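One protein chain is absent from this view; the other protein chains keep their places.
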Amino acid sequence: MYGLGLIKGLGITLKNILFLQRRNTTQYPDRKASIIDLAKLDNKNFISYAFTNPMKTLKSMMGMIVISDKVDQHPRFRGEEFSWYEERCTGCASCAKFCPLGIIKIVTDQTGKNYAEGQNYDIETFDIDIGRCMFCGLCVEACPYDALHMGSGFEEGQYKRNDLVIDVERLKKAEKKPSTWFRPQLEQKDDYSPFDEEIAWDKVGRHQKPSKKDLKNKWIRK
Amino acid sequence: MISFNTLNLFLVDLLSFLPDKLVFTISGLIMSVAICTFLIGLGSVYTWFERRVIARFQNRSGPNRWGPFGILQPIADAVKLLIKEDIIPATADKMVFIAAPIIFLCTTLLVYAFLPLGIDSQLGNINVALLFVLGITSVNALSVFMAGWASRNKYATLGAIRAVAMLISYEVPMAISLMGIVMVSQSLSLVGIVNAQSNIPFIILQPLGAITFMIAAIAEMSRAPFDMIESESELIGGYITEYAGMKFAVFQLSEFLAPIFTASLFTVLFLGGSNPLKFLEFLPIPGILWFASKSFVITAILLWFRSTWPRLRIDQIMGFAWKVLMPAAILNTLLVGLELVFIRDNYILQIIINMLIFVVFIYLIANILGQKRLKLKEPVPSELANMDA
Partner (left out) sequence: MSLNSELVTINFGPQHPSMHGVFRLRVTLDGETIVDLEPVFGYLHRGTEKLAEERTYVQIVTLTDRLDYVASMSNNLAYVSAVEKLCNIEVPKRASYIRVIVAELQRIASHLMATGFLLNDLGAFGTPLMYCFREREKILDLFEILCGARITLSYMRPGGIFQDTPQEFWDDLELFLESMPNQIDELESLITGNEIVLSRTRDVGILTPEQVIDASLSGPMLRASSVKWDLRKANPYEIYDEIDFDVPIGATGDTFDRYLIRIKEMRESLKIITQCINLIKPGPVRNEDVPLIIRAPEGEAYVGIEGPKGELGFYLVSDGGISPYRCKIRAPSFINLTLLKEMTAGGKIGDLIVNFGSIDIVLGEVDR
């Protein structure tokens, strides 16, 4: 019969308004906390919470209490703030070569320091222009020594375009919270989450710092 | 209980040192300014309400940043629209372009002049209030056409053409569907109609008339599924395409006032206005609250429709007005007339007959319109290219 479909549709929308838990907006960066949220933070029943904290209850009803949630993000998330480990980097510039946009610039030391076998070049310039970066992660995939990792942040807005260029100093100073994108060894660590910990350089690679012998076998003889 | 009339009398007392005519003018002015201000405030709160409710229908949150539950959002919107540049297109007809939103808002507000919001709570009581309401709502069509035509925009003109065609067509069944009420209550005054419903609200007595009026009213205020005039996905904004800033705000405000107005009119005409529900009569609730809660339910139902159903096409909308609503309205009038002649005082029998005819009519119309289209054909693979063959 005509009209039944219309009424069925009304039923569906009614179902959706009645089951409020279906609401799935993630509010970012923060959201107005209701009493229930505050009580949950305090591990309390919201009625008893309202009695014990009347001031906060009133404030939350006025929408004056703001809490910020962690945005649900997987460790593989390809974020900004590249994590770069100076100790692992040999300055081979594979990342620069593989970048589809050519936004990585590497200059190694010209003076002849650390030129011996098994030593790493000093990196003088390592600029990543994240203003043009599309976060494809190919540079990370290309790095043979696991020195470069995608980061996990995404709040890198700047007022000047030049500030978007991550230079070597910033890379050195930055908190090392690498994403597990193309780094299976980080994934094998149980419960690893890039938000919590800063990871030391000897933990992030597939292997320890290559020995002289290794290097000879791997890169010179072949 | 405080009603409009007691307030009015208080004002008159206060101003009694002035000449009589001046007292009348000033007190009337104060009351109407109060009502208009209240309505405009209500309209802005309604925008917040509508956005919240539709958001919930869609599993979203809706505006929730300003004030408790985002209730200050309308103020933010208004400030934003106020400080926007007021653009008048170079080729537009300036006078008409500016006049259109004013007329639109005025006609929407004027409706409330004779609407009884409670017992003795209306600005005025004239004996042809219903005619006045029907007449003043038709002026909307004019202002919409003015806006569309003066904009010098093809989308706006198309919207205006649609508006005129649609608003005028739906005026007819809307007016005829009210004839039944007028015949039963023997009054064109809205107060009289409310008083006539002290026993049975007209929605029970004349369901066919009620639903016809409801549908026609939804179309009149161009809400889904009849929001043809400013159908966003087709005509961008229809007649308001070229409007910006405060003029746009005025249009939006009157548009958001329209559901409130429709709900209040429906409450007055079919739900018994400020009369309490029969089985809840013992509760000490003032009439104006009854009125407000009944209107609220109607607005909520309108929102429910709006968030669920897609829009009809222009030819289907026009066809619906003339092929379905018109017969329904005439049938209702005929039925009520016959009943008034033969079984005037037997309300129970009237209700039974009307309900029966209502159900049969809906069923018949549904089958005539529906069956043919609902059958899905069995797909047969074409022989031109078939990977299985």
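In order of appearance the chains are A and B, and numbering begins at 1 in each one.
As a working rule, a contact is a pair of C-beta atoms (placed from the backbone, for glycine too) under 8 Å apart; a residue touches a chain by one contact, two chains touch by 3 or more.
Just so it is clear, the structure is predicted and the values come from calculations on it, not from any experiment.
Remark: the omitted chain is touched by one listed residue; of B:Leu158, B:Ile181, B:Val194 or B:Met214 this is B:Leu158.
Across the entire complex, the residue among B:Asn8, B:Ser27, B:Thr108 or B:Ser231 in touch with the chain not shown is B:Ser231. Seen from chain A, the chain kept out of the figure touches residues 2-6, 8-9, 11-13, 15-16, 22, 24, 72-74, 76-78, 98, 100, 134-138, 141-142, 150, 179, 181-182, 184, 187.
Not every partner is drawn; the one left out touches chain B at residues 54, 57-60, 154-155, 158, 161-162, 224-225, 227, 231-236, 306-316, 369-370, 373-374, 376-382, 384-388.
One rule holds for everything that comes next: only the chains that are shown with their structure count from here on.
Interface residues of chain A facing chain B in the complex, by the touch rule stated above, are 1-3, 6, 9-10, 12-14, 16-17, 20, 22-25, 27, 31-32, 61-63.
Partner chain A is touched in their complex by these residues of chain B: 53, 56-61, 64-65, 67-70, 304-305, 307-309, 362-363, 365-367, 369-371, 374.
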